[in-house]
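Please find one structure pasted underneath; my questions will follow.
One chain of protein is taken out of this complex; the other chains stay put.
Here is chain A:
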Amino acid sequence: MMLEQDTGLSLAIAQIVQRLKGSSLHSQLERQARGSLHKPEIKLESLKEDIKEFLKTSGWEKRLQNAVYSELNVFPSPCHPAAPPEHIKEPLVYMRKAQGSWEKRILKSLNSMCTELSIPLARKRPIGEQKELLNKWNEMGTDEPDLTLFRPVYAPKDFLEVLMNLRNPNYENGDQPSFRNHLGLIQVPLKVKDIPELKDYFSELGLNTGQLGIDDSTQVPPELFENEHVRVGQTVLTEQDSAAAQQYVRQGCPTALRAELWALILNISNQPEDILYYEQLKSSVIQHDLLVDSLIYKDVKLTASNDDYYFVFEDYLYQVLLCFSRDTSVLEHFSYNSATPPKSYIRGVIPFHGFSMYVAPLCFLYHEPSKLYQIFREMYVRFFFRLHSISSHPSGIVSLCLLFETLLQTHLPQLFYHLREIGAQPLRISFKWMVRAFSGYLATDQLLLLWDRILGYNSLEILAVLAAAVFAFRAVNLMEVTSLAAAEAVLADLSTLKVMPLLQIFLFATVT
């Protein structure tokens, strides 16, 4: 047993070292170490210890710690050394297959749109057009290209249909479908947490712990919680400790500190090489026009531009998404993502209807395009990608759907049964919320409080819990509806909801 743990640990260390080797942090550390040789406190007899001490006091050890922590968060723990790469992407074969055929469908749809409209997938821009685009870079929103012929490649509800049809071929239930069985749309046997496990997992959201989003309301004197919490946040930022920041944000970020705290957790420091990388992406946007760009334009125009609060950030969205679609470093995350990039593109994320809403809330926090870009990219490769690919990961959309349905069926069985009877399967309504991580459905300040917890717990499970909590909150009204349309109407407007009280009540104050 011990031996297995040891090999596991040393394997993990080896992998992390492998990934960090050759990174800019590595060269910076080397440079710092070499530079320190001139310092008087570095003695030849105790060279190794002295350099280590120097790196510690100058804050470089902390930066290395943050980088290691980041790697641990993002990459999955190594399994058996003989595991093939597909297994690391996704251990369950039937899931891999399902993702594969979904991808084929999307590509087919994209290719046929291409042929129909006789537009190439990619073309080089003539010099005149390049100059024009460069001039307009900061106000691409003023452009009104004719996008009427473009359709979004797919919408969340198309994806839901695919998930509903997922079956594990090795799993034979045998029972007749009855009230005891799972009544929801998702019919795969994945392990999801129940409320006692969630209570434990989200223990910092408990009733006895101070929260931003609850204990900072105007009626509560700030001396009770808010002031101290802000002070602790400032200390965390001074220490520049990623792990501490991640723990801290579980109780919410003060508005003034949020941007820096998220950057610390995501380990984004906007170094010159990062800015340069962004500029390179920008120039590849200028030089080449991709079909995907029109899809991005359309999505932004349809969603973010029509939003009462995000319309202001339209230009930023183009600047981020157009670059993102050309970023090959995003390909790296496909090693742990069940999805595979299509071979015919420069990179692989095909936007669906609502994709731009992942970026929009971030515009409230970051104003410098290259930093905004990096934050978004990191959020995508850590979290958002799981919301539109088929996998067995506990934060994957399939598990989230199953978690949502299970919570609802277990704790509000009467409501679940009623909605099912009137043809209003709850998941049909909540799916779009979860796929978008609630962006565009909640008020911005509430959304940011929710995303604080996504970062804090490094998990998307809270989306499923919130979705269930919303149904619980509106249960009385929902019990009275008699159609899917009426149920949709009851749940159409979430903009007045306060996220943290809902979550607390559902997890900690409901009699189970």
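We take it that a residue touches a chain if its C-beta (ideal position, glycine included) is under 8 Å from a C-beta of that chain, and two chains touch if they have at least 3 such contacts; residues count from 1.
The definition used in the following text is that contacts and distances are computed from a predicted model.
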item	value
Hidden subunit of the complex - UniProt protein name among "Proteasome subunit beta", "Glycine cleavage system H protein", "Tubulin--tyrosine ligase-like protein 9" or "Origin recognition complex subunit 5"	"Tubulin--tyrosine ligase-like protein 9"
Sole residue of A:Arg96, A:Lys193 or A:Arg258 that reaches the chain not shown, by the stated touch rule	A:Arg258
Sole residue of A:Thr57, A:Thr142 or A:Gln414 that reaches the chain not shown, by the stated touch rule	A:Thr142
From A:Glu103, A:Asp289, A:Glu314 or A:Asp452, residue that would touch the chain that is not displayed	A:Glu314
Candidates A:Ser325, A:Ser370, A:Thr444 or A:Ser459 - the one touching the absent chain	A:Thr444
Residues in chain A touching the chain absent from view	138-139, 141-142, 144, 217-218, 254-256, 258-259, 305-306, 308-309, 311-316, 363-365, 367, 444-445
